[in-house]
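Dumping the structure here so I can ask a few things about it.
Note that this complex is displayed minus one protein chain, with the remaining chains in position.
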């Protein structure tokens, strides 16, 4: 067993898989020599050489687009975008090609590729360094979208993503990159994409969250349960395809539903989850399914960020409202 | 009164506004000399000169980005992207700049700009010519998103969009560009952005749709009402900001809700509307709020497109299900 | 190295055969067997026949859209003939000569334009990417294909095609820069047909030649008469072999002209003069090549007639097959979103299947 934080678990996953599979190449801006600005690829160039882990030119469309070409021609690229806020110049390649090559070629060409990017707010950063953009990927047919919330899951999901035959968007909650450590097996293992995890069983309310928000929700639940409520907490882990069954089963049991996310409220991921609950458990609902989300504004710079992020208090208050509805 | 189809109404709106306001400039690929591939800007270069209506180089990021610069420096650009499927290379400029310049500069610089693009399926086109991407704009703080469904609305909304102090994404349902004509006033008039339109009052069910889908829904309603049901039909017209009040009031009256859209189902616009209904009218609901949407696949080429598009029959069947729930 | 003294910043265009089919630069003439030349000629004529017929079919309402290649046959066939079977192609949508040479069956091409994705499923061993609609984005795939080959120590080369309009796009720039930095085996070919839909080449960029854009990447650039099949062949051959040896990428501008419409949805008379078109018709790449072949005794009127007859009957036959192919199945529309359908896709598939069954009644 290793004891790793989330980013170390990602590095370890890359290392383990690169050791097992020669066709994996890892690249992006500053990813090679210095191991990335967050050091997620630290040591890989030294260990596997410049051909397998390298710095690219400063051009996101080229990072994704060349990765697509490599994937078609037999490699498995795992590329890094420095921050999710800089994925936009590469979004054309992601949507119009990575997500569609299999369909366009009726299966003759495929894009088994992982596109990693740190995402989310709460690190008191410059503009474009705090975005939560999961909807922009989850709405696109042909992509899968994964977000780990623990080191253990991060490694298992990363290995699953690398082995997946289709392009996977791997969003890394950078706020908890180094927040805590966990035991992680040394060898390779897989956490299936598309499977949510029931972190805690309960009877009165179902709460779904993912990424960095999981810990905030856990803290809020800890307080609320002292009041005698029993809450079921689900870590979604895969944003697309969503594990509808697990959520619907849970709501059928609890009758109440809250989703908590960092992304902006309107047309956000919470809306999809609430709709799924409506579709699958409408008659079981004892209170309106509720979303707790960031407001529809631009993520503020550090001196205003505290206004923005959903915090433990908001979560607690909202959960109580739903419980007492 | 003029009698115009939808695309003529857009041309007329541009013409009327350019006549009234010297600071309006219109450009995009093939927009100047030949008046655009759909001829939406036909005649404008001849009438207003090459400085005010011109062809650009083939580069969407440059179309949007230069427009942002112009808007900051006193002009009002109305730019065309040839098809919404080709907006992706310009998406970085839209999200990271057009939507944010006001906030970034605390109001010192603003981007009063209209970004027009034909959108939607059903015209039996090549790949990337059929996308419905409203969510990719509506989820972004700082943008407004408008979709007309009639010539009259198209002109009034376009004039409102041009006069709006913020960037407006103007999605044009190309399937009905020339589907029908309507009386349209010769002079300028405005249809307020953010206001839905109740096309038809009713008591048993609220149906929301927009763009080309409005007519299909009308056809389905016509059939169903023969069975004795009374349906309220709302044309959303503005996707962001949504007119929540009109929808919630309607559902409070009818107790049932269906949203119909062309965009893909998952994380689609329907999810937001259903969530709004949950938030505003939960206790009034007599049946699960329902979405009718396209499947989560890539829009097929013409010989498979009939599988894809939501059609009158699907709408009718689903509405009946909700009515009889 | 034949062309390494060439400077794309001058007006000197590489030409080997003039518009009368006369070899004006015998020193540069590539060594091609008569069989090879005849094969190239036949492919060019085949492209012309297919274009002519398909545009007719479109007028008859039998096909939706089509992007013809009139005038660009030498650019396409000359360049691709310089590549090996195992070399890759990343093209746009106006490269019929390339596709036929690479072995995509005509049936497939027609099926695609007919509106069926299956047409772009490449047969085993045909290393061509499917039609790429978002302009210039295929250049990025070309660099990745080349990187992967290099990674495995294979010496395959990747040829990528783009239009003059495409050179304005950011993706063009990024790909060329990537290739130069990584020294990948890429040959980038610009089919400069003078128009991007209605937009003239001269309004697309102020660089004198498109080939000189190579300077920005520290890459060789070649400015070539794209209607001269021998010049296209010779220049591409050198670039391909250079890349194969590990000497990195080349940018080639094929100076040509789109004699027809942008696509069948386009009316070029709106934006250009008849005179301009007529002047370019005199430089027709097929006429020129034919004159040469006849002058050398390799071709004659009789063979020409027969060839056209033969090709016309092939296109007729293949198109009729395509017309009988019917619709795309619901399975096909769903089965290639992912390797395995998600549960939700399964559900959506079943719903539509049920609806279609009801409608069929």
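We call the chains A, B and C, going by the order they appear; numbering starts again at 1 in every chain.
Note that contacts are C-beta pairs under 8 Å (C-beta built on N, C-alpha and C of every residue); 3 or more make two chains touch, one makes a residue touch a chain.
Because the structure is a prediction, the values reported are computed rather than measured.
The missing chain, though absent from the display, is touched by one residue of A:2, A:125, A:179 or A:198; that residue is A:125.
Mapped onto subunit B, the footprint of the missing chain covers residues 25, 51, 56-57, 59, 61-62, 64-75, 77, 89, 92-93, 96-97, 101-110, 141-142, 144, 165-166, 194, 241-242, 244-245.
Contact between subunit C and the absent chain runs through residues 9, 168-174, 177, 180-181, 203-208, 212-213, 215-219. Touching residues on subunit A toward the chain that is not drawn are 29-30, 33-34, 37, 55, 57-59, 61-62, 85-86, 88-89, 124-129, 265-266, 295-298, 300-308, 313-314, 317.
In the analysis below, only the chains that are shown with their structure count from here on.
Taking each chain's centre as the mean of its CA atoms, C is the chain most distant from subunit A. Chain centres here are Cα means. That of subunit A falls 30 Å from that of subunit B.
Measuring from the averaged C-alpha position of subunit B to that of subunit C gives a distance of 36 Å.
The set of subunit C residues that touch two or more partner chains comprises 117, 131, 133-134, 170-171, 332, 337, 342, 344.
For subunit A, the set of residues that touch two or more other chains comprises 61, 89, 92, 96, 103-104, 141-142, 242.
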